[in-house]
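Working notes for the structure below.
Here the complex is missing one protein chain, while the rest keep their positions.
Letters A, B, C and D mark the chains in the order given here, with residues in each chain numbered from 1 onward.
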Amino acid sequence: MENKNERRREEILRISGVNPRKCMKCGKCSATCPSYDEMEYHPHEFVYMVESGELAPLLESKSIYKCLTCFACVERCPRGVEPAKLIEAVRLTVIREKGANHLKADDIPAKLDEEIPQQLLMSAFRKYSK
Amino acid sequence: MQRIGVFVCHCGTNIAGTVDVVAVAEALKNEPGVVHSAEYQYMCSQAGQDLIKAAIKEHNLSGIVVCSCSPRMHEATFRKTAAAAGLNPYMVEIANIREQCSWIHKDMASGTEKAIILGKAAIAKVNLNTPLTPGESPVTKRALVIGGGIAGIQTALDIADAGFPVDIVETKPTIGGKMAQLDKTFPTLDCAACILTPKMVDVAQNEKIRIFSYSEVVDVRGFVGNFDVTIKKRARYVKEDICTGCGLCTEKCPQKKVPNEFNLGMDNRRAIYIPFAQAVPKVATIDADYCTMLKTGKCGVCAKVCTAGAIDYEAKDEFIEEKYGAVVVATGFNPISMDKFDEFAYNQSKDVITSLEFERLTNAAGPTAGKLLRPSDGEHPHTIVFVQCVGSRCEACAEKGKEYCSKICCMYTAKHAMLTRDKYPDTDVYVFYIDVRTPGKAFDEFYRRAVEEYGVHYIKGMVGKVSPEGNKLKVQASDLIAGKQLHIDADLVVLAAAIEPDKSARGLATMLTASMDTNDFFTEAHPKLRPVESPTAGVFLSGTCQGPKDIPETVSQAGAAASKVIGLLCKDKLTGNPCVAQSDEMMCNGCSSCERVCPYGAITYSDKEFRMPDRTTKIRRVASVNPAVCQGCGACTVACPSGAMDLNGFKNNQIMAEVDAICKM
Amino acid sequence: MQEVMRDKLVAKAKELLTGGVVTRVLGWKRGEFCYDLTPGIFKSADELDKEFDFGDFAAPNLSKYLIDETRKEDGKVAVFMKPCDTYSFNQLLTEHRIDREKVYVIGVPCEGMIDNKKLSAAADGIKNVAVDYENVVVETLWDGNVTVPRESVLAERCLNCKSKKHVALDELVGYEDEITECNRFDEVARLEAMTPEERFEFWQGELSRCIRCNACRDVCPACTCEKCVFDNPSSGVESKAPSDSFEEKMFHIIRAFHVTGRCTDCGECSRVCPQNIPLHLLNRKFIKDINELWGEYQAGAEVGSRAPLVNYTFDDMEPSEAVERGDKNA
Amino acid sequence: MRKISLDKLDLLFAKIAENQSLYIPSDSVEGAKFTKWTNGTALTNELNTVRGIKDFFFPQSEDLMKFKMQGKNIEVIDIRDEHEDFVIFGARACDVRAMTVLDNVFLHAEPVDTYYKNRREHGIIMSLACTRPVETCFCGTFGIDAANPEGDIVCHKTDDALYMNAVSEKGTALLDSLSDITEDADTKAVDEQKALIKERMTKLPLAELTTDAFGGGKTEKFFDSPEWAKLSESCLGCGTCTFVCPTCQCYDIRDFKTNDGVVRYRCWDSCMYSQFTRMAHGNNRNSQKERFRQRFMHKLVYYPENNNGMFSCVGCGRCLAKCPIRMNIVKVMKALEGTDNGSN
Partner (left out) sequence: MQDVTNFKPLIVAFCCNWCSYAGADLAGSNRLAYPADVKIIRVPCSCRVNPMFILRAFQRGADGVIICGCHPGDCHYTSGNYYARRRMSLLFSMLDYLGIERDRTRVEWVSAAEGAKFAATMNDFVEKVTALGPNKRLEDLRCKK
């Protein structure tokens, strides 16, 4: 169990490329967050909890879906911690762990459409497939 | 051929315990050049030294090798011993057979063998030693202080107090610097002007001190004790010696719309101005960018009203050349630009101000005559938000802020908050902080007073966003302790902007060949042991040009720098380290490689005429080393492909002789 | 095959001489055969007419001669330079070895020079040589005409030409050209990929042939020391002869090290080596390392640039990492 | 005269190599080179080797003696020993003549160079006539007959056989020892080849070059010639010409400090080097012009003056091929020749 949590944590850090140790706990990310009131766990708490390995509450929290990915926190963090990327990585972990491939390679041809940029399909494929 | 004496020390049993000192002395007897070899209990003792002195005289020794402890321990001792016996002190070499032999090897056989090899290496080296004489250079007994803020003022006063002439060069029309703009000072709440202006007057009245205001240093040549400095005295169009500082011109000048930099642009001044009432020198200056007379040739009001006849529209920049023995850099700081911090709406609302602007707003001589009024509408603000660390400790955004802590913000914000609550108890004051840092005498007590006695709301958390709405500033912030997001409708937001070294410092560092860190703060020669000296000899650091610091710290550093300068100027001659680089002009190619690696700017080039063996002459560019500046690192000797550059005391052939001796099994 | 012909250069040189722009011209002199051009000074139109030559064998890089030539007398000297020569010229300017005011640089485009060694290997008894883009036709003494592809006899440095662009110029005769894409580091990479034992064998075989004639050093436009450490009795490393394999290694390592960051990769060292030692592979190793460790640096590309060894950054790679970098044999 | 068919050449080499080292010109990375024969070493098709046979008798560097230091005492150790016997096969006429040039210096004048003599006594030279001279060849200029080289055994290689004629005592003894694998031969094939070579020599580009203007006694005529300045202006001062020259014989004697003493060795030196014959007062020849002049004056004037008119150039053409800037003795001779008819 311990190991799984640690693996998850590393996976989150790897996906996001975030080093939470850089955080100096100023709270500017949460101060700037437009979804603050909607969230149970706020950006600075994400950083702190990932750093300390408290992943379970985060993974179960609705907060991960409340982040608008507006990147205000990324823009304003004085230490370049990039909390939004971390939240995104937690969200992705949840999606991936749910097991299902939301988008299969076989599905793609059917979805091809002149209106949809190919890049979008590609990134969706990357994001929603194991 | 040298006549070398070898002296092997037992150091009690420290060496003799694992090294057979008698065998070492015996083995080294047969080395080339050795004419005398002896061992003794304690070579560094008086008796031991006497033994060496006697041997030098008896055997007419030209060099000695002492096999003993580390040269870092007793090299100086034995050099003095040699000198006392009439031998050049640089004819002494130490073989380190204690720290690097007897203390680390347990086995007598291998310890003895190694000690013999180390002795042979030292003998091989001393065989190639030549007597060295430290170079001497005279000292110009005058100091230059660049920057006329509190750091420069204090340094100049202290140096002048010791009886040496000092010149202060200040780019502004007056000395005083940032401190002159402050209202009160923490933690005692003295009025800044009350403690600064008497010092400024002292400077003005001190016969030893000359002030070059409205001036800058444009060229520095030379080296410690002998700097040749060119100072550009910008034209101020007012004859300094005639102007009485009556200020009539500054009242009559018709050009009224000039932003007043002393009040940070919060009000206006005239095109001819005296920055503030206590300015030193108290003379007017015409701002050529705004003066109608200078721009169009029509006006001349100031000349008409000036009864002293001090106005001179034809004035030109003057260049003054002066010699100095020492240079003190006291160029100070500036708050960084807030332009890039959109989230705090500094450029959108007049009611978002920096702390320095806040100082002016609360200063009796400021734009509001000391009343705390909102810049936008002149109303009294009821809710004030102070934001800490704006641009400080900011690693991610190098183009926006600074990675370091600006050090002074915690304290001055506490001061601002406290004074505001003191004068206007009806005001709500919030301070958003990341950490409160108060190391300093009576500092934490001061901060706690602000919280406990004055009821300032200190909130752990950062402000994320300030948005002007109507006549309010909507402040959105974190309260990390309460775990909530705060929304405050503020009337005034004060940003504790990070401070950075003055922009002029970089060019100055290049001229002085003084090094800077990546933030453009001057580097000290040693961060702990030589904090007020730059690595470049004769250049000293005072105040915030070296790093963020508050007034007490600045003043103490200024005094320290002054004492270093005084120590230097007291000498009639400077004696250098003779182990300096030397260029063989016959072999020098003039390629400048050495010049480029020299950290001290000790190498210069000149064209010289050489007589060639075939009787023709050839002009070549060759390097020469200034022994007073060179510190003897040897970087140039390796950069030089022809081997023209060599280092006295550590010559190529000496090091190679050591290598050979060590490898000779 | 050179696009710009000898006569055009002679005309240009004469114009400069008679017009008083220069007092002498540094160029190539015709030899006994069609291929043995010697650098020389021309002081009159007559000399130019009689002796000047240019073509596929104008290999010598003339830049180094300017050191002495510009110190000799007043007045300018005109010099012909192929693109690669101009890099050496710039490097010498950077090192203050040449007075730029005294030189008039005439750029000559270059289509690649023919390697004499390759040519003599391809045909015995060379009477005459005709070159076009494709082929080299050698008229031989005993075997009639022998035709070989031009590529097969081009100098190695020309096959891996780094630039056909003149980086220093007062005037160009002929056409302008560009910096070229080349694979000049392939051979170095091939050696790097070997095991240390193989590399040692390779270099032992190459360097043991050295006869210490010093041709590589004396022709090298970066080796301009007033007195070379290897000629200086007081340097402690002076030596005249190869001996028991160490001296040659010392000489070539130190020589390469001394020209590091200053070597423009002109390839003269390998061209002149009578023992066919690929000396340029030492210099190229340093250039490749410099490019990989501290960013691309081409010596001589511009005047006044700061050579990598008289420069540093705070976060340069550690020597151990530098050696182990990209290690395939670890 | 003896002969052996070419397909048995290896047998011949093997037989010679039984009793002594045999060196034959063979291809290598540096070009053709005398290589110690072992089974499989193949004869080169190149006309000549990059370096001549000088190296065998006068190597680039050789130890002369040793000093050992014990405390403050010095012991001198003679390290000479008898050289092993060796045979050089395939030396060309020019290179063999070069040995005569060296002999005049090292053997025929007092004091005799015993290091050189030792090697010379133990070496046998099997020369080989040149059927395909190249454009840089001009041995004829110095009266050398490429069709009929000197040496201990003179060889001619035809399409099918190698003909060998012993012309010295050492050569005869060696050839006798090979009698069981060689057979007697008449001179017909060799004579035909000689005629061909003689004809080819006249067709060489440098066939017309003569030494008429040079020789002993011409010092004053050429010493101050203005040509020297022009000829030497591009000389780099490297030692390539001297080190590939089969007749250059200058050397330096130096000491090398080993870990327990000193080895005194000699190594080739070059009069082109600025450090050559450096003395306490400095250098004798300070400019490259003077050094350059020395080399060619020595070959064309000084040496013949002391050696009955024999020139110390053999026309092998190595300097023509190897000089980095392609200055060479032919260019020098032609330039000086032009001034021979002048007033000075």
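The working rule: contacts are C-beta pairs under 8 Å (C-beta built on N, C-alpha and C of every residue); 3 or more make two chains touch, one makes a residue touch a chain.
Small disclaimer: the values here were computed from a predicted structure and weren't measured.
Note on the chain not shown: across the whole complex it touches B, C, D.
Of the candidate positions B:L196, B:A271 or B:V597, contact with the unshown chain belongs to B:V597. When the full complex is taken into account, the listed residue touching the unshown chain is B:T523, out of B:N268, B:T523 or B:T604.
Summarising the interface, chain B meets the missing chain with residues 70-73, 96, 98-101, 103-107, 110-111, 113-114, 117-118, 121, 515, 523, 535, 579, 597, 599, 631-635, 637-639, 647, 650, 652, 655-656, 658-660, 662-665. In the full complex, chain D touches the hidden chain at residues 66, 256, 258-259, 261, 263. The omitted chain makes contact with chain C at the following residues, 188, 191-192, 196-204, 229, 236-237, 243-247, 249-250, 253-254, 256-257, 260, 282, 285-286, 289-290, 293-294, 308-314, 316-320, 322-324.
In this section, only the chains that are shown with their structure count from here on.
Chain centre most remote from that of chain A: D (centre = mean of CA atoms). Each chain gets a centre from the mean of its Cα atoms; for chain B and chain C, those two points are 47 Å apart.
Computed centre separation for the pair chain B/chain D is 70 angstrom, with centres defined by C-alpha atoms. Within chain D, not a single residue touches two or more of the remaining chains.
Within chain B, not a single residue touches two or more of the remaining chains.
Contact between chains, as defined at the top, is found for A-B, B-C, B-D, C-D. Of all the residues in chain B, the ones that touch chain A in their complex are 343, 389, 393-397, 401, 434-435, 460-465, 476-480, 483, 485.
Listing the residues of chain A that touch chain B in their complex gives 22, 24-33, 36-37, 42, 44, 72, 76-81. If you check the complex, the residues on chain C that touch chain B are 71, 95-97, 224-229, 232, 234-236, 258-259, 306-307, 309-311, 314.
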